[in-house]
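First, the structure itself, so that you have it in front of you.
Missing here is one protein chain; the remaining ones are kept as they sit in the complex.
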Amino acid sequence: MPLLEVRDLVVRFRTHEGTIHAVNGISFDLEPGERLGLVGESGCGKSVTNLAILRLLPKPAGRIEGGSVRFDGMDLVSLPESEMRDLRGKEIAMIFQDPMTSLNPVLTIEEQMVETIRAHRGVTMAEARTRALELLEMVGIPQPEKRLKAFPHQFSGGMRQRVMIAMALSLEPKLMIADEPTTALDVTIQAQVLELLQRLTSEAGTALILITHDLGVVAGMTSRINVMYAGFIVETAATEAVFERPSHPYTVGLLHSIPHVGGEDAELIPIEGVPPDQRHAPSGCPFAPRCAWRVEACWREMPSLAPVAGEPVGRVVTSGPETTHQAACHNPPTPEEAAGGQPLRPGFVPAPPPGSDPVAGTPGAPGMSAAAQREGGQ
Amino acid sequence: MTSTVASLTPAAEARASRGLWRDAFSRMLRNKPALIGVFLIIVFVLAALLAPVLGPDGPYQTYPGASLKPPSQAHLFGTDRLARDMFTRVLYGAQISLVVGVVSVVMGLSIGVLMGALAGAFGGWVDAVMMRTVDVLLSIPGILLAIGIVAWLGRGYPQIMLAVAVTNVPIFARLLRGSLLALRESEFVIAARSIGASPGRLLVRHMMPNALTPLIVAATLALATAIIDVAGLGFLGLGPPDPRTPEWGTMLTDARSFLQRAPWLLIFPGLAISLTAIGFNMVGDGLRESLDPRMKR
Partner (left out) sequence: MLKYILRRMVAAIPVLFGLSIVLFAFVHLLPGDPTRAILGQHATPEAVARIRESLGLDKPMWQQYVIYMGQLLRGDLGASIVTGAPVREDFAARFPGTIELTIAALIFAAGLGIPLGRFAARHPQQWQDGFVTVISLLGISIPIFVLGLSLQWGFGANLHWLPTSGRIDPRLNISTVTGFMLIDTVIARSPQGFFDAAKHLVLPAIALGSIPLAIITRITRASVLDVSNEDYVRTARAKGLTERRVDDRHIMRNAWLPVVTVIGLQVGGLLAGAVITETIFAWTGVGKWVVDAIQDRDYFIVQGSILIFAIIFLVVNLLVDILYAYLNPRIRYS
């Protein structure tokens, strides 16, 4: 049974300037001990999804307006706040991006770690302190006794993040959510912290949701990836499958906008355009304005996740090693196009927005009209 | 969030700052307290302007036999000890408060901005001297400074204006200096310098417009304190030398002696001072919120 089941989750922010549609109906599962990566650019809803799971959305603007979240069989959306509090820190732990601002500057590390432990377990101060020491050793902090009495500003960035990890794992949660844990750190420290995270979650069998915009980070850490864009999950697959056979134009674009060290002189193909303004309710596929593969249907209707070509027919598997590779696209790139980074169909022209010139924009298929071919030649 | 690089061409900049003002203006319109404040200020200014019309007999006119009378149809705010109409006196008092208040703040603003600009632009020992002077001024608590100046230089409008101005100078000087120092190090100024903008151009075109907005807010709020301080001086007997002058604070000294018998001597001038100050404070607060480019909500 999956540890976490998210179904059709909708999150919106109601502000003076309008309603922001942050998450628009996403669904995914997570098995116990599984490591899932949530990838996407700023504003795609990856952090919001996880704040919603823990019901930590900024009040009063942020609200879950649809869908369900089931953790260990319990529905989290309707859970009373006091029970939700029990869960937080104990069953589900979260670490955040900037360890300097995520730790209280006026309390010592000891105070912050001990309060976490004692909030959920009836242990004495001494017992909690011992546990805190153990945890600091576990994450590799030298001289833990001295460090306990220190304040957050006396640590380096990498050390602070280790402390955050130690705090998060102190009660042996079933699920750890790491929101961009290494983005604020130097590259060399990043690797250390990630390695630590990987080792500790494997050893304890903790499930992990790793949120990042950096594909390099998820490559080594996760077994599965969800790619998000504008509040939708646009592709989901095992990690290797996402890298070997990206099946959504956005994913293709992402992979081709990263330079590969030691690779051939592949062109960097930036994704043109900007992310959509999420103050408008989505209509059609949100990636359409920037998509090189778009067809007419893309402007009208948001595609749902569907198994990509080549997947075994039959039941769709949503978690674990047998996960079905799915993409939400009306016109997914072929493997050759994915490798090349752009559509390779002769005479194919991305469908123009509805209401503009109706001549061009017929679905890419061999043997098109002369007019379309002339257009495609540009 | 996608970031937009601040364009440095004058045209684009002018467009950008006008955009900020237009945005602020529309936000002000939606801000109810600020609108109430504007209304109060308009009432205050109208009272000052229309005093001769609404109180045609003038503030010195006495009505024999009608001393210390409560409010009535003939005397809307009652009469004082010398049988003068309080309504007329309060209206004319608005003139005094308006003029003295505005002049004091303008004086304080000018001196303070000059000091702050010199300190912020030149730094070094100029800065040190300016700021030590400001510190000395600040070490004497507010109204004592004003009292000291008026008491020593004698009573009179120029002295009152100077005294109140001097209490404001430190605020403006510090504000401007702080803005200039912060802006000097800010990215867009460094960028402007990197394309070769001269220090003068830098100061006027790039830094001042940004430093302007907190000054406007501070000046509005300073008007509120100026009006209160001027009245305070009057209350302590340091107001305009002519004892017949209808200055709001001076009127309150009389109110003290007749507090139980004639409370209207306190109520109406007291309300006048308070409502005017409330008006300027509300507008100042509204401006501060509207001109803050960071959208916190």
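Which chain is which? They are A and B, in the order written, and residues in each are numbered from 1.
By definition in this document, a residue touches a chain if its C-beta (ideal position, glycine included) is under 8 Å from a C-beta of that chain, and two chains touch if they have at least 3 such contacts.
Quick caveat: nothing in here was measured; it's all calculated off a predicted structure.
Participant: Can you list the shown chains that the omitted chain is in contact with?
Facilitator: Its contacts among the visible chains are A, B.
Participant: From the list B:Pro71, B:Gly123 or B:Gly142, which touches the chain that is not on show?
Facilitator: Considering all chains, including the one not shown, the answer is B:Gly142.
Participant: Among A:Val11, A:Leu38, A:Ile64 or A:Met94, single out the residue that touches the unshown chain.
Facilitator: A:Met94
Participant: One chain is left out of this view; which of B:Ile42, B:Ile190 or B:Leu259 touches it in the full complex?
Facilitator: For the chain that is not drawn, the touching residue is B:Leu259.
Participant: In the complete complex, the non-displayed chain touches which residues of chain A?
Facilitator: Chain A touches the missing chain through residues 54, 56, 85-90, 93-94, 96, 98, 101-107, 115-116, 119-120, 151, 153-154, 164, 167.
Participant: Under the stated touch rule, tell me which residues of chain B contact the chain that is not displayed.
Facilitator: 33, 132-133, 135-136, 138-144, 147-148, 151-152, 224, 228, 231-232, 235-237, 249, 252, 255-256, 259-260, 263, 266, 270, 273-274, 277-278, 281-282, 285
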